[in-house]
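Dumping the structure here so I can ask a few things about it.
Every protein chain but one is kept in place in this view of the complex.
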Amino acid sequence: MTIDAMTLTLFLPLFGAMAAFVLPRAATGIGLVTVLATCGAVWLLALEVLKAGAVITPLGGWEAPLGIALRADGLSLAMLAMTSGVGLLVSLGALNALRDLRQRQYFWPLWLLLLTGMNGVYLGTDIFNLYVMIEVIALAAVGLTVLSGTKEALRAGLEYMYASILGALLFLMGVGFVYLHLGRLDFAGLLEAEPSGALSAALALMLVGLLLKTALFPLHFWLPAAHANATAPASALLSGLVVKAALYIFLRLTTYMPLPDEILVTLIGALGAGAVLWGGVQALRAERLKLLVAWSTVVQIGLIFIAFARAGQVGLTESWKAAALLILAHGVAKAAMFLAAGRIKDELGHDIIRDLDKSNIRPTLAQFTFALAAISIIGLPPSLGFIGKWTLMEGAMAAGYWHWVVVTMIGTLLSVAYFSRVFAGFLRFDRVRAPVGEHQGWALADVAPLTLAIASISLGLMAAPILSFLELGYALGVMP
Amino acid sequence: MTPDLIYGLTGIAVFAIGLTGALCAQDRLRRVLALKLCSLGAGFLLVVAAWREPPAAPDPVPHALVITGIVVMISATAVALALIRRLQSLEAEDDD
Partner (left out) sequence: MTDPFLILDLLLAGAVIALAIATLTARDLFAAIVLFIVLGLLSALAWVRLSAPDVALAEAAIGTGVTGALLLKTLHHLRYVAGTLGEQAAHGVTPVTPVPMSVIWANAAFCGLITLGLAIAFLDAPLGGPGFDALVADAMPASGVDHGVTAVLLNFRSYDTLMEVVVLLAAVIAVWQIERGLSEAPAPDLSVIWQGFARLTLPAIVVVGTYLLWKGSEAPGGAFQGGAVLAAVGILLLLSRLYVPHPSHRALARWGFVLGTGVFAGVALLVTGGGRVTFEYPPEHAKTLILLIEGLVTVSIAVTLAALFHGREPVALRAKEAGHDA
């Protein structure tokens, strides 16, 4: 028995999930060990990719198109690394956040299945297999959304479920049309295909399905409630990681099946702009901290699609890198932010923005963490969010598409505005005369979100190696 | 005219009816039914795509895909229905 790193990346979380489910009392320990081991497997895989460029395993020994091959390159590895790295820190954050035995019992198997599904997406090269994987993700994610068991969470979870199923079915219909026209389902087959009207219809079906899953405006309707009402670690996973899986498939598909017309690229950018503006306004109006953070996810998803469209159809060969940078930046920063928001809510007992400064408890370190994460999300230097936004604007300017620069700037101003509402609440200005309570201002539980927040800033200093890593193995270049 | 043509168009029609229902239906259970129709339509399309003029045998790969799709769909349906049951119970509790 000799198992390669790619298989380990997939199977470790799967076995971990099964073990955590059958041994509920040991779930926490099994979960932590599994996530840690998965990080190790991703590390091994990274070493292989650094050496070889792209690594391919034809499962069952059957070459594609008959069989299904797993493939890792720079982009997929960046996604895997983000997923397992952020996942590990969120897991640590969950130790404290989940006090209820029932929540702990179910959090671990569901989260490990989610990890299996996401790793499967990032290694997948077969569109039907991707359909199955997004369903694994969807069911585990809905389970996590409703972990708190409140009525609001259940309502949001049901809406999420409907959107998820519909998105997956649109994708499946697209897969059907691809088979009908090409007779194969692997990425290489898509790449070799002659563009045709019918294939464009298939692509349209799949892309709309994915946009619904990744919640691009105006298909974002399910997201804010689902992400705002979940328990903090679940929100961090859903917002930081889960929406990225569909985004990743979107990037891959649009590379292998080129969008037939320039106007579609512009349309996608315009939807992104809609998300930035509408989401920004909603975040300004949000009454609760977690809801504000959830709306900021809608904004950031829009921004990623603007990055995708920043230089039109000709620019797509480069634009995906800007999108990928923003995906990574958002993944790390948003996970930190949701965990910090959860900590603040835990300490204060509420997360109403208006009353943040009226409490005599000050969770200083959690507030600091939140502010650090906000720096990356707003896009201030030297954070990774800044590098992403800068790459976006640079490409747009080079292509002469100034409208994307303007939208990005407006989005940045809006984000400064809505995060200022929160910062104002963090600074007490002595609205409360009572002395600050017994609370020390920090707790052990702050370590995980703080680490994530520091990472979101310091990764910006490593932007150059990250960019060159993304290109390993012709990630979205010529070879599939 | 061949059976694949007839049933292919049938599948597309069923998918579209389901899509309309999923967008319009308000009742929670009815929305599940609408989504089931969409999945049935997608199943039709794949089965049709596998069909070959007899005596040639059909392509088994799409058949396997549809079977997978059916199992995936019942899993999703079961979760949606569980959510509906729990939600209805919680809401009924509030009314009391």
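The letters A and B name the chains in turn, as written, and every chain counts its residues from 1.
We adopt the following convention: a residue touches a chain if its C-beta (ideal position, glycine included) is under 8 Å from a C-beta of that chain, and two chains touch if they have at least 3 such contacts.
Because the structure is a prediction, the values reported are computed rather than measured.
Trainee: Considering the whole complex, which of A:118, A:142, A:166 or A:276 touches the chain not shown?
Mentor: Of these options, the touching residue for the absent chain is A:142.
Trainee: Going by the touch rule given at the top, which residues of chain A touch the chain that is not shown?
Mentor: 1-4, 7, 11, 14-15, 17-18, 21-22, 24, 57-62, 65-68, 102, 106, 109-110, 113, 116-117, 120, 126, 128-129, 132-133, 135-136, 139-140, 142-143, 146-147, 154, 173, 177, 179-184, 196-198, 201-202, 205
Trainee: On chain B, where is the contact patch with the chain that was removed from view?
Mentor: 1-10, 12-21, 23-30, 32-34, 36-37, 39-40, 43-45, 47-54, 56-68, 70-79, 81-86, 88-89, 92-93
The rule is short, and it goes like this: only the chains that are shown with their structure count from here on.
Trainee: Measuring centre to centre with CA averages, how many angstrom lie between chain A and chain B?
Mentor: Taking the mean C-alpha position of each chain, the two centres sit 28 Å apart.
Trainee: Give the list of chain A residues in touch with chain B in this complex.
Mentor: 66, 128, 131-132, 135, 138-139, 142-143, 146, 151, 154-155, 157-158, 161-162, 164-166, 168-169, 172-173, 175-177, 179-180
Trainee: Which residues of chain B touch chain A in their complex?
Mentor: Residues 15, 19, 22, 28, 31, 35, 38-39, 41-42, 45-46, 49, 61-62, 65, 68-69, 72-73, 75-76, 79-80, 83-84, 86-87, 90-91, 94.
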